[in-house]
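Here's a structure for you.
With one protein chain withheld, the remaining protein chains of the complex are depicted in position.
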Amino acid sequence: MFRLLAGRFFASLGTLFFVGLVLFALTRAGPGSPARIVLGADATSQQITQFEHANGLDRPFLEQYAAWLFDVLRGDFGKSFVTGRDVAGEIAGALPVTLSVVLLAFVIAIVVGIGIGSLAALRPGGPFASVTRLGVVLGLSIPAFWLGIVLIRFIAVELRWLPPGGYVPPSSGLIAHLQTIAMPAVSLAVYYIAVLARMTQASLQDALRGDYVRTARAMGLSSPRIVFYALLNALPPVINLAALSFGYMFGWALIIEQVFNIPGLSRALLNAISQRDFLLLQGIVFLFTAIFVLANLGADLVNRVLDPRQRSSA
Amino acid sequence: MSAPLLRIEELRVAFRGTGGLIEAVRGVDFGVAPGEVVGIVGESGSGKSLSMLAVMRLLGATARATGGRVIFDGEDLLAATEARMREIRGRDIAMVFQDPQSSLNPALTIGRQVTDVVRAHRRVSASEARRIAVEALERVGISEAGRRLDAYPHEFSGGMRQRALIAMAIACRPRLLIADEPTTALDVTVQAQIVELIAELRRDLGLAVIFISHNLHLVAEIVDRVVVMYGGKVVEDGPAADIELAARHPYTRLLRACVPSLHGPLGPLAAIEGAPPRLGRMPAGCPFAPRCPQAADACEREMPPLATDGARRIACWRPQ
Amino acid sequence: MSGPILALRGVTKSYPQGGLLDRLLGRASNFVALDDVTLQIARGDVVGIVGESGSGKSTLASLAVGLTRPTTGEILLDGEPLAALMRDHAGPWRRRIQMVFQDSGSALNPRKTIARCLAQTLALRGVPRATREDESMALLALVGLGSEMAPRLPHELSGGQRQRVGLARALAMKPDILIADEPVSSLDVSLQAQVINLLSRLTRELGLTLLFISHDLAVVRTLCTRIIVMRKGRIVEEGPCLDVLARPAHPYTQLLISSVPKGIAGRRAPAAAAASATSSVG
Partner (left out) sequence: MNRLARLARAADWTGWLGAAIVVVMIGAALLAPLVAPYDPVAISIEHRLSAPDAAHWLGTDQAGRDVLSRIIHGARASLAVGIGAVIIGALLGVSAGLFAAYKGGLGDQITMRIVDGVASIPLLVWAIAIVGILGVGPVTIGSLQFPNEVKIVTLVGCLFSPVFARVTYAVARRIVGADYVKARYLQGASHWQIALGEVLPNCLSPIIVQATLLVAIGIVIEASISFVGLGVQPPQPSWGTMLSDARNALYSGEWWLPVFPGIAISVTVIGFNLLGDAVRDLFDPRNEARTLVA
């Protein structure tokens, strides 16, 4: 078991290393070198050489990458050439904002999605299952950012129940904090509610058709117990998908933050793009990728831990 | 014959199709006495498993019993409430299935699955349930049962899994065990062991058994009486020796002759031409008529009744 | 002409187990499916290979036709090493050894009509387009199917009919050796008898060498002249079929024989039943 965990962990690190390398190469592939961007078009070649040497940009590519990666692993994302600010500090300021939206959306998606999916699976062909089917298609089809716009229009502008945007940190009051992240989190969650509901429904329905469920019925077990039997086998793929969704949600949170004008990683990333601050961009994208890879790893591990067959074969 | 423990009367089961109901079990009729072992023999599509699922009320969403009665111990199971059925299943009648691999829950230990059955029917403490589970597992020949309680199904071999399933079935001492092709998915040597185990349980626990199989030889080894089914109907029913050695229905005779044996004469096997009737395309008359070498016009037109002849019953216009 | 048509010499097949990392580091463990097997099949022999799951009988079949390669050892087809022949993937040797599979629903491509399946097979044997249809019909007739089967898809056929098509497909290559891997085990008993009779007739009429792989001793007895009993990747007993079944030398063969259902004749008195299963042979 431990060997398996370690193996998966190192495989993920390896993935991150290579994906990071691609990212590093891509940031270097864009038009304009960092020196040109910082020093302007008028800079002399001597100034540029000097700048590049001072910032280690004249070293071999792989060496630069290794140095950067090593620093990142210690929590040092470097200092921006453009703003002169510490990239790690910038990220540390924006990450909790994004994280609070994503976490709330994640909780909503899991509770509502798995709940709806389970209920729909218990009575296949029933009215609730039909409604779920329709709801799932709608949930999958309405883009989160448009849903956000519609929510702002009705909940914030017409009904004035919630603020239309902005962000209040939890330190300035939990209620106010939740009020600011409620609509973004819901907009973000809807798609994943649909995804998880559909998966739960399909998986549980499948499990309920399983031979072991028939056996349990033939032995006279009660219905709740039989559903529990089926859930034990139906949930691992759902939990796997939920873990993956956590990673995906960060990506879509970028767009949602734009809609609700939330100062999270999205603003930092778009700023980095508009200022051509590649070190900041690199840092943020690497962070996203790391979160995504970890979510993948988590999904994988959850599956293995839940499945006794894989647990003991490790 | 003493008063039957189970009496199936004119049982009909149909699938729901887009064009309405498709009848697959078309009036099955037989009884099982207490402690009696009955074999049901038939090919795929004969309705043998389906009628037993109907007895257990386990047909699922796609099929349902459309007629007849299933009297168990004086009670019509087809009219019983689902709650009542839950009491009966596992406590009075238990059923084991063909594929022991998929019939056990892969996510739970063997012990948990057996004790769950015990606790579904008896108000006992956890430790008492465990004791009963160990006893049941030992009863079906699983050694070191106490230690094996914590094993998961995938850690068991196919034969062991089938034993564990039988342990679940007998844990509450039911009076009737329905075994649906319990050995088909197993290796021959294991198959012999399981057959032996069922014979043993019957002897020691006084259990009545319905043993479903496609193999007449296998069934004849342990059962008292054989019910032969074809096309959703009982075609012949009688003491095992009579059915195997002196069957009167042409289908039963051919069924026996077309299975090769280790002792009979060599040479081509008796073959039954054609294939069993498909669901929804049952002939109007005797279902076997299209393949029957003895078929006459009457056979094609009208289904022969199941006529009693001493200890047996035969549904054939031209019995041999 | 005198040597064995198929020979295995010290053939072992093992499968590595473990993930990519294990394999790259060369620390994967091995599962031995076939363990140092030597045997010879004479031309015209009808050989039954009997064993339970894990006995290696199916591995032996896929090695003999060249679906997999042995880890060690040598397979000779008419004296020529199979390893050398296989360098020419589509060589003329291919047609000489063909296989019939278990009817698992995957023996025939679900998207191809029977006619197309046979025509494509004939094309690979080099039969000109013009005569393919006639020959397909002849093949269907050979296995006892009418020409009305030709335009049908596999799911429109019964299990027995599909198995006949599988046989026709193998025969389309005009093989010398036919390997049949549990060809009747998933069929209903009445259809099983039809296919066994058909195989028996065809081997006789076409002078085929048949390797019949089965778990069913009674079926092997009906069909085969020779029997090979396998267990855990090894041959435990072999010889003329009737001799081995009448006087099994190996305890495992005895156990297999005693496990065959014998109907009423196999009924034991309650006391005798308690005795060891191996003692009640015959």
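By letter and in written order, the chains are A, B and C; residue numbering begins at 1 in each of them.
Keep this in mind: contacts are C-beta pairs under 8 Å (C-beta built on N, C-alpha and C of every residue); 3 or more make two chains touch, one makes a residue touch a chain.
No experiment lies behind these values; they were computed from the predicted model shown.
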{"item": "Selected from A:Ala67, A:Val111, A:Val150 or A:Ala176 as touching the chain missing from the view", "value": "A:Val150"}
{"item": "From B:Thr18, B:Thr81 or B:Ser127, residue that would touch the chain that is not displayed", "value": "B:Thr18"}
{"item": "Which residue of C:Gly51, C:Gly66 or C:Gly144 touches the chain not shown here", "value": "C:Gly66"}
{"item": "Sites on chain A contacted by the missing partner chain, in the whole complex", "value": "12, 15-16, 18-19, 23, 26-27, 29-31, 125, 130, 137-138, 140-143, 145-146, 149-150, 152-153, 157, 164, 206, 247-248, 250-252, 254-255, 258-259, 266, 269-270, 272-273, 278, 281, 284-285, 288-289, 291-293, 296"}
{"item": "Those residues of chain C which, in the complete complex, touch the missing chain", "value": "19-20, 23, 62, 65-67, 89-91, 94-95, 97-99, 101-102, 104, 106-111, 120-121, 124-125, 166, 169-170, 173"}
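Quick note on the criterion: only the chains that are shown with their structure count from here on.
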{"item": "Steps needed, at fewest, to go from chain B to chain C via touching chains", "value": "1"}
{"item": "Chain pair that, of all pairs, has the most C-beta pairs in contact", "value": "B-C"}
{"item": "Separation of mean Cα positions, chain C and chain B [Å, integer]", "value": "32"}
{"item": "Shared-contact residues (touching 2 or more other chains) in chain B", "value": "none"}
{"item": "Multi-partner residues of chain A (each touching 2 or more other chains)", "value": "none"}
{"item": "Residues on chain A engaged by chain B in the complex (per definition of touch)", "value": "124-125, 209-212, 214-222, 225, 229, 232-233, 306-309, 312"}
{"item": "Residue ranges of chain B touching chain A (in the complex, touch as defined)", "value": "56, 58, 60-61, 85-91, 94-97, 99, 102-108, 116-117, 120-121, 152, 154-155, 165, 168-169"}
{"item": "Residues of chain B that touch chain C when the two form their complex", "value": "43-44, 187-193, 195-196, 199-200, 203, 214-218, 220-222, 240-241, 244-245, 254-255, 258-263, 266, 268-273, 275-276, 291"}
